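The complex appears here without one of its protein chains, the remainder shown in place.
And then chain A:
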Amino acid sequence: MSNISIAQFHKVFFEESLEGLDAMEAALLALDEGGDAELVHSIFRAAHSIKGGSATFGFPDMAALTHEAESLLDQVRDGRRAIDKSIIELMLRTVDCLRGMFDRAQSGQPLANGESESLKQQLAAAVGHAGPTATKVAAKPAAASGWIIQFRPHAGMLAGGNDPLRLLRELAALGQLVVEAQLDRVPTLDALDPTECHLGWRIELTGSVSREAIAGVFEWVEDECDLSIEPLVAAAPPPAPAVEAVSAPAGAGGAAGTTRSAAASSNDAGSVRVGIDKIDGLIDLVGELVITQAMLDQFREEFDPSRLAMLQQGLAQLARHTRTLQESVMGIRMLPIGSVFNRFPRLVRDLSQKLGKQVKLELVGEHTELDKTVLEKIGDPLVHLVRNAIDHGLETPEKRRATGKGDIGTLRLEAFHRGGSIVVEIVDDGAGLNREAIIAKALQKGLIKSGEGISDDEVGELIFQPGFSTAAVTTDLSGRGVGMDVVRRNVVDLGGTVAIKTRPGNGTTFTITLPLTLAIIDGLRAAVGDECYIVPLVSIVESIQLPAEAIRSVTGGGELFRFRGEYRPIVRLHQQFGCTNARQNIEDGLVIVVEADGNQVGLFVDELIGQQQAVVKSLEANYRRVDGISGATILADGSVALIIDIAGLIRLQSRRKAA
């Protein structure tokens, strides 16, 4: 029974520990670029939580490894050892190794392997290298440092539900305690009020404990006691009479309690953690909604036309609240893209070291929020693009110098809102795409007929072909056969697009455009014959009315119109979808200029009915995928309207033409 109950907490432990590892990694990387003591503390706290947790939950191998890491960190923290590259490298490898252990623990495999053992020895050796004095000190931390705590609760502290004994026990978990009770304020028995606290304590705490940790214990009673915490200067004075020695239990649980907040604060991927402000906002909104409902409810009892204005006002309020509520609820699914960006500093550092390149990584817009589903699936494509940029895009320092650029290449990841979409850009200032190599490869694969007259952007499009890799030598970093086509497919699956801009010698920019959310879209209702379709607002460029003479017919049945200086094809929706009773003459209807994947077409419909939000429902759940249709939605009258998939529709049209 007890096994089962412990196992229930494993998931939480894994989650928290993995977050702790992420925090450790981030802090180590920051330290690599010169950081302060606070970073060391945060690394130490994370390691300590993991050690405590793994010991508690029965993963001794993990605990042993973290223990060594912690000892090393302890030396750094106490200033007995300067942090250097070798320590950071060692710690980073430990982080990786621990991640592997967590993976294995989750699938129930044995944790220790050769790597972990060797790391443990290296860490232990590193700890030993601190010199004989240091080792001695590390072995007997009791003599090294300590604190004298004067703790005198106010008389009313017990009434507040605070138990001094509990505080003492918490202190005992931090180190060795020598506690001296101060009885001088205890009144005579007849004057004693048993509900008041008359005792004080002088506590000597020995052990390497930070002042914050001690203050943390007293955090809740600060206002209800006189407290002083002073460093233990000389050797501990002989204890005075009435001494009670509290033995310090090996309290991993208690110690973990003080460090948990630090580990949990940094990262929030994995499960949806909703900010309390978001929840409060929702509660407020629901309150408003209830008030509005109550107001509208009055009209049910008695209604006379004189109160029409009030009714209208109430309905307008209802609409506003519903819309805000909907946005807030969707907001719960939104998480900052920072949780994906966080993995890149490490990746860039490792890759650039391996390839002998110098790379400066800039992360911009980490707070941009994305739908959780999108967030989970965008990580791999981004990793691929970043790898590519470092492997193929950025040059070695020698080459950069030769072309008059600085030694250090820049790689920028930027996320921002544009219209109804989130844009993620991966920008490098490297060599740009190798035009000749790509054209040669495309010719060899028969993708193009000649290399003449192909623009740089068209060259960029070529690399999205399946199985297209120009790397002369396939390194172990990229070019494993998972190509740009997979990147594009992943993004398209999310309803997004990838575009590439490249200038030889000046670098490459990949632009990923993603929908804000997958569940609700803004759309225009367009009537076609007896039917009505929803056109996603994000893909609409403009709607225009065209005179019949603006249409140019081309051989093969195609129709073109001139829009902003370019000829664009016309898609007659009623023909594509086989609608009846639709208007046939262009001048009778409306042409909606829509754009997808960089293609613009004119969508010929009868008329626009109005704008509305559409909750996207799947057609596939009960039926199947339909070309040119991305889903369905339910209109105000309860009937179903289909949502047009512009990209699919354009494909459909080109296929019809080809057939």
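The working rule: a contact is a pair of C-beta atoms (placed from the backbone, for glycine too) under 8 Å apart; a residue touches a chain by one contact, two chains touch by 3 or more; residues count from 1.
The rule we apply is simple: contacts and distances are computed from a predicted model.
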item: UniProt protein name of the chain not shown, from "ABC transporter", "LVIVD repeat-containing protein", "Amino acid adenylation domain-containing protein" or "Chemotaxis protein CheW"; value: "Chemotaxis protein CheW"
item: Hidden-chain contact residue, picked from the options A:Ser86, A:Gln353 or A:Ser618; value: A:Ser618
item: Given A:Asp163, A:Glu196 or A:Asp485, the one touching the chain that is not displayed; value: A:Asp485
item: For chain A, residues in touch with the removed chain; value: 464-466, 485, 488-489, 531, 576-579, 597, 617-619, 621-629, 632, 634, 638-642, 651, 654-655, 658
